[in-house]
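Every protein chain of the complex appears in place save one, which is left out.
By written order: A, B and C. Residues from 1 in each chain.
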């Protein structure tokens, strides 16, 4: 309430106008495409086995990436929220790098490390996991581009948990593990969940890094690209609409639910 | 300093181990590829006119997108930081949607709206601007996928400026415009600048949305993809390394400078 | 002169209802209320920084209810100063003058006057985050005075300071006001601060104005239980005023009759300040009409003074100095005599 102090003066009106332009620029393409779609064709597309397979693969691969990110990213987020050390800013900067590394270049870098003939690729290959043109490759690409969102969100969540709550728990007899699982984690849970949702959605969105590692099996963004290249806009549109709807549902709906819960 | 209270117990060690895995997963591919590069080939690649042209186009298009984002996004960020209104959470959610919309699907949506035969595309076409296979198309695609980063960062910046500083300025005789330009904007400047850097870097990284709208003129991520498809990993690598270096410099170096300045 | 009429301010969580306040030209007016009573919002409403739900405000006979804040000529100083962190002390103080595009020479003159007045000449080139709390508050005050406001609003200006700076700045506020007579509205939750500074005090609480009066009136004649509690009147009784045999009023509580001076009869409250009760080992002859014997049931040490709880049957809280306490060698269980004047009892 405190925030609503400005009267609707010229500044506010100008800003509303400018802000509306960029807001419309974001939502009009998405909603116009969704609402211009023929529901019949959409339904048909949904039952196209190639489409179904691609979408399920996308959701599944992104979910695995999110799971791996959760197990490895949450501990890192906790450390970054609680400790100060030399070079922390640099570590934090590097963690955000995947957001801004050009996607195809990221794909090349991952291929270079995880490809059959290289380094870790050959190590994994010896235990039967290979990354080129496989689901594992898709997961790795998705994990790489989407992990910063989970780490950043979980870190903010842990930062909001007063360290003195943990201190009190310790004095009451809780070990550092008990303190983490009974106090820190439950209290940061909503931020961690938001981060997971964001990470999952971001994984689904990836294209550039994935096609370098694995054009096949085909994920939905690749399928859209292939249909666009082969048949043109009209045939790629229904798949795009479906995928946008799925992203919107995962992102806006789940996130809104999480935030609504936050306000009790 | 306050944060360093935990002793190095088992929890911390376990978390450091888990965190290190994901951290290495992020940085090893990037640095290994950079350090494995032959500097001679890199230099040669840098003077390849096709590469130079693509990189400059990428930087330039992302810069224009950032400029447009700055003019339109900062006012929106200010409004979101200062006002409460019904559905604000939904607006904020929608602004973040471009981060998670699958890139190729975003490209299809933008093509649908900005293509010659559609809606806004034809309007712009009548004044001589067209988006398909043009720099304008690249800018639009980059703007779409990168604007949320600027808005979110600027919003956080404005939120940190105590609204009472603006109130004091008003009582001292400053109009709402003077207050914005003399108080709010300068005080949020570092966050806005970080947002701009992030937006620029994210623009440079885009591939999926751009190739749908404009395969040509070719931006660097597209060039990497084309060389990969045509000649394989070895020939695409030097371009990828160059682009990663540029992203790293823009992102890590500029961001570190901004943050160092913040600590006076 | 400031007139505030029928002010309703909606704070989301609660509403400040129907506030009416008149402040005289040149007056030092203190608004006293507990934390969270909407005092800041009241000030911001007067300054045009907070949307009114209802009500009208006049400043020197001009209605300013709908005027933009920058056109009201009302300055505000916040508890946490709100100095512009990116500007030097000098630029903070001259902000309002530069906005007005005043001539540099004139700006310099005003600046050196203010710096001299508040003794902050040596701070002018510093950045706000290098100043102590007291220094910051002086700069904020200088900045507020720089534009020669018609009304100066002070929002808990002393609360965030340590006791030493607080005393110094309190004296400073008083002497600046005596010299320049800027109409001032000072908001605080500190009763002593109000007493020390105010020409008049308004007590607000529970979302409304409880009482307006001189510090003396608030102190001696609280008009409600809320005000009495706030003024640390520790003896508040609920009882009945009846006619005594001599025709004078008696206040009856717990079977004890206090002589009081009032025209009221019926159910009322009585308040009695702890320092108005004289404690002695034996009854002594005096003009004071009330004298009771009781037993000490509690002693609370306040440093220079102590509070005794004496059970008569109603519990009386009495303040005595440490010297008297030591001299009388009092301890719990002792029997003592309480003596106080009929006029010391306030009926409301």
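Quick note on the criterion: a contact is a pair of C-beta atoms (placed from the backbone, for glycine too) under 8 Å apart; a residue touches a chain by one contact, two chains touch by 3 or more.
Given the structure is predicted, the values throughout are model-derived calculations rather than measurements.
Engineer: Hey, which of C:247, C:263 or C:303 is the one touching the hidden chain?
Structural biologist: C:303
Engineer: Kindly state which of the options C:219, C:268 or C:292 is in contact with the chain not pictured.
Structural biologist: Candidates C:219, C:268 or C:292; residue touching the omitted chain: C:219.
Engineer: Where the complex has a chain not shown, which of C:34, C:85, C:207 or C:244 is the residue touching it?
Structural biologist: With C:34, C:85, C:207 or C:244 as choices, the missing chain is touched by C:34.
Engineer: If you put the missing chain back, which residues of subunit A would it touch?
Structural biologist: So the residues of subunit A touching the unseen chain are 162, 164-165, 167-175, 178, 182-183, 186-187.
Engineer: Extract the touching residues of subunit C with respect to the undisplayed chain.
Structural biologist: Within subunit C, the residues that touch the unshown chain are 34-35, 162-164, 191-192, 195-196, 215, 219, 229, 231-232, 273-276, 300-305, 319, 321-323.
The rule is simple: only the chains that are shown with their structure count from here on.
Engineer: I'd like to verify one number: the distance from the centre of subunit A to the centre of subunit C, where each centre is the average of its C-alpha atoms, in whole angstrom.
Structural biologist: 55
Engineer: Roughly how far is subunit B from subunit C, going centre to centre by Cα mean, in whole Å?
Structural biologist: A distance of 54 Å separates the two centres.
Engineer: Using mean C-alpha positions as chain centres, tell me how far subunit A is from subunit B in Å, no decimals.
Structural biologist: 16
Engineer: For subunit B, what residues touch not just one other chain but two or more?
Structural biologist: Subunit B, residues with two or more chain partners: 167.
Engineer: Going by the touch rule set out above, which residues of subunit C reach two or more other chains?
Structural biologist: 44, 49, 68 - these are the residues of subunit C that touch more than one other chain.
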